[in-house]
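Structure record follows, encoded as structure tokens.
In this view, the complex is presented without one of its protein chains, the others remaining in place.
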């Protein structure tokens, strides 16, 4: 579990940083749906960390939400193939999605 | 949706206040599982409000989590039949559970 | 205090909604500094509510932060004189700033 907690915290940090980068870049990077995907992923990863740290009986359900949010965020980032920052964010979200999926089915 | 947003915010407020009351009271009121049920309900209601306000495509999933958290919190409060504060909190959680359930299946 | 709690929750809600509106609008509305002012105000109002609801001895300090965040957000909104939504948000932030100031000096 400790590994997953650090992973969701890293993913949360990455998504907040990516969101700031995208707002600065503007254009398709600042598309409301893309910004929302990043914000949703950041928020739900933060909450998943919280519920895992306090060993809540609901942590599996919250990880289910963050897995879904990670998937959507990765998809939204992967579209921008030519942007290294987006590819890095997508990669982290995919890894985090997998860990959250495992946690949600336990 | 606006009605449900106010309901989850009210439920969040109620659960935080009830948690403080229970910590003050001590004894069975301060049982870690009961405190956790109240904290989980407060946290997930706050997050449900957040996702509904920003009209996130994930708001249904988050409301699913808060519906479950509300149910567990209500059950944990209902056990203490002789405490008016617990009954009031349970009542609000039941109402909020119902609204969140509807939101989660939409 | 109850009045101020509802006020910061209303201001939080307003700022999240305004942020979504601004991201949709694009252009100067989606300026990263403006989006950040709205996000900072929303976040700190949410935290001020939290600390007031649980009667934390630190609620005054947190209200000091939200007063500052409200002021900056109001200034950022007031610039766009021709947009009714911005004026409405600025107005609420000014009212909330005043209430948070009072709370922070108590």
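We call the chains A, B and C, going by the order they appear; numbering starts again at 1 in every chain.
Basically, a contact is a pair of C-beta atoms (placed from the backbone, for glycine too) under 8 Å apart; a residue touches a chain by one contact, two chains touch by 3 or more.
Being a predicted model, the structure only gives us computed values, none of them experimental.
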item	value
For the chain not depicted, the shown chains it touches	A, B, C
Contacting the left-out chain in the complete assembly, out of C:47, C:80 or C:103	C:47
Chain B residues that touch the omitted chain in the full complex	20, 23-24, 26, 30, 32, 35-36
Residues of chain A (touch criterion as defined above) contacting the omitted chain	5, 9, 13, 16-17, 19-20, 46, 49-50, 53-55
In chain C, positions touching the absent partner	36, 39-40, 43-44, 47, 50-51, 54, 56-58, 61-62, 64-65, 68-69, 72
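Here is the rule we use: only the chains that are shown with their structure count from here on.
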item	value
Distance from the mean Cα position of chain C to that of chain A, given in whole angstrom	26
Per-residue overlap in chain A, given as positions that touch at least 2 other chains	36
